[in-house]
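The structure is given below, and queries will be raised subsequently.
Every protein chain of the complex appears in place save one, which is left out.
A, B and C label the chains in the order they appear, each numbered from 1.
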């Protein structure tokens, strides 16, 4: 049965990557129902390979966070929603890199939170990935300490072309998705993105073998990924800000500064989603969400900060989400994986 | 064996409550090693009892968030740390109240985030608590919907007298603790608070049968509590911001505005805690925390917002926290509960 | 003598306007030393003409804030600075419009500072401009009150194509300039913009007959303008954020959220400008700027907020700004005006 699935494979060459959402011609045209096997390069464009490869020396701005795509989805128009379901996200290497970057990250002044202080030292950590045991090995620089953390692969970046005629760097998260850097973007999850331009023009990249919530130093356990997604176009249903759905939760992601605005966006969107699709008034939904919501931070380091609001489905009245496609996508994913 | 524990019981009368951290004479003197059985009234001082009891009509500002205490801890001095371990937190009633409050909460303009818009409608929800089944029952106002959420009792407020000669309202969270409103403050957890004045003068209140992360509408499932704590004084160890420890995690809580500053405070404190007590350099700790941290929001509605940073102990090198008292407190709690 | 000045005239037709910085082909090629006579349409694209013309009914998003340009400056390359001197800014009509716009402005919740409150009422005010007497007449809606304010014409928007491969809406202020909305952008002032792409691709628009500091309701006294600028390319001198120079002051403009970051950017840039061009160490410049700076807000309503830092030249040690072109531009302007 699985062999009847339309599966497309994309292994971009170095020249194929794009560095923005919007403003680039499509890599390919795809259809609702398609399953895509993709390779994504790491956020450094693969240039940080050892502890000697400092970002400021080996990387070339603005050529960071390479995106695989964009894909033109046949029939997608403004006002529709694109559902991107993550079938699997698997590290393509047995190592990953993380770094400090001067004047970037949450616990340093930056070009925006500007001070007169010098930057923190620049440093690279190479993590060993044990893909069998599903672990990431941290080796300290300044001592012999080693710690093993569970692997939990995810994509930091997934998005569509933005609205308002804009072209945004792939380092930016906003209403079009982009560099949201939430660990919730893992296999088994469906991401809903509002379509702003004909064809949606979605792309993804920035694989992380794992990431803490907030991406505190600005850089996760960065690695190339072999990722499988399957997509579905939901016609006539707009989505104001990116939303996610897992088997257990519905989620929203707001991106803005200051961080409380990212929180407000995500929580308002969750309240309104619950009100609209689960039969509550807005004030009743406000009360229910207040008592039931989980609010893990995604990133507090990018050009906009991202805050996630999660509501356990078991905490909601029975209702039908306007999307109604997650189960179908799960089945299609299962068929692919069984295939 | 339990009967050998020094156990003190406090059931405040209406006049016994205090409304500030600092500025009030001690309710009692206690000693390191004492176990305290306490009653705490809800944040409304018990005045919201039905859906007709609007906060602006039945409550009297600033007499909100009554505190049980303060307790003078013998021998506590600035530079010490007070460890407050929550043995049990049990709702004292079979119902709880939540409300909207005009110009208060995260999804409305407020007296601080001031706009020219009128406030949202004022509304009360009474939740039924099933203490056997450990559930909280939500009944919608504007429809027949009912939803049951798990009970997860916690204290919104626990703190000591502040530094700098200040007296702060019990509605404020800051470096002295106070109204942090984190669901992590549940039974089984030890809270560490830096001592600012002789005797520490700690108090607690604001019990929640449960609360979502961020306390979005500003008010949790508020109820009176029968709470048991056991305390320990850690001499000569300062604590800059409140910290928590469970069997599985160490945690920090930063309170500030904007929300990214609360995040920064909590993450810096966690990085420095990990560096100091687990044998890593600060930059190595920065890297490890970045990849391992959980960052759930506590409140985004109070006078300061509170962000929590949690690190799983299993993700840390073996080390000895300077406090070294959580296990002892757990044992003492077990003895009490077995008692 | 004035007739020897190279003067170019641009009266865009409706199709000539652009709505972004970057992403549009040049309207014309110009040279360093050229003087340009321009017509700019108002931010509503001329569609709000009476108190009945509500923005949500007569305007079409994202076709707001039309830009006259972009102009390709021969020889301009990344790392250069473009100096745009405002020779004159004169209202092209004897009326101007201001409005509230739902969920836009500083004293309302917005799509970013999201709440559950309904928007403020939508309203239009038509201001009469007396170009002889240089006044703007305010007529209240809800009473017979009339107040006359001095005319003080300025451009809300002036910028170049952004860096990082981006295209930004003309409503956005950032490092490339854009919609900074500072009343300091008046005749007699030189604006310095760092060049990010070949040809700089600068444009301007959004004329205001006058504007308060902060543009509180989000909309100034908006009108079409007949504006004369003269430009100069400063080769090999980069400019990190927009800077301005008048006969009496040097100024910087930072754009970011939260507002303190806009302040930090502007003040750091001013400190570093003073240090570099006026012979002080950075710490000495920090001290001198602290005591001498004026810090008027520009806008607290746009996608980024803008904060200006102004230092009176009389408060600075004698020094030579790296630009060294303001006096030349003033002389050229005087020649034009005398012509």
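Convention: contacts are C-beta pairs under 8 Å (C-beta built on N, C-alpha and C of every residue); 3 or more make two chains touch, one makes a residue touch a chain.
What you are looking at is a predicted structure, and each value in this text was computed from that prediction instead of being measured.
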item	value
Of C:149, C:198, C:224 or C:322, the residue in touch with the unshown chain	C:149
Chain not shown: contacting residue from C:35, C:65 or C:100	C:100
Of C:31, C:49, C:93 or C:123, the one touching the omitted chain in the full complex	C:123
Listed residues C:102, C:119, C:188 or C:212, member touching the removed chain	C:212
Residue ranges of subunit A at the interface with the undisplayed chain	107-109, 113-120, 258
Touching residues on subunit B - with respect to the absent chain	19-20, 22-23, 61-62, 111-116, 163-169, 171, 254, 256-258, 261, 264-265, 267-269, 271, 282-283, 286
Hidden partner interface residues of subunit C, rising order	98, 100, 106-107, 120-121, 123, 125, 136, 138, 140-143, 145, 147, 149, 210-221, 257-260, 263-264, 267-268, 271, 279-281, 283-284, 286-297, 300, 305, 307, 309, 315-317
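In the analysis below, only the chains that are shown with their structure count from here on.
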item	value
Chain at maximum distance from subunit C, centres defined as averaged CA atoms	B
Identity of the most central chain, Cα criterion	A
Subunit A and subunit C: spacing of chain centres that average the CA atoms, whole Å	36
Subunit B and subunit C, separation of their C-alpha mean positions in angstrom	48
Junction residues of subunit B - those touching two or more other chains	107, 120, 258
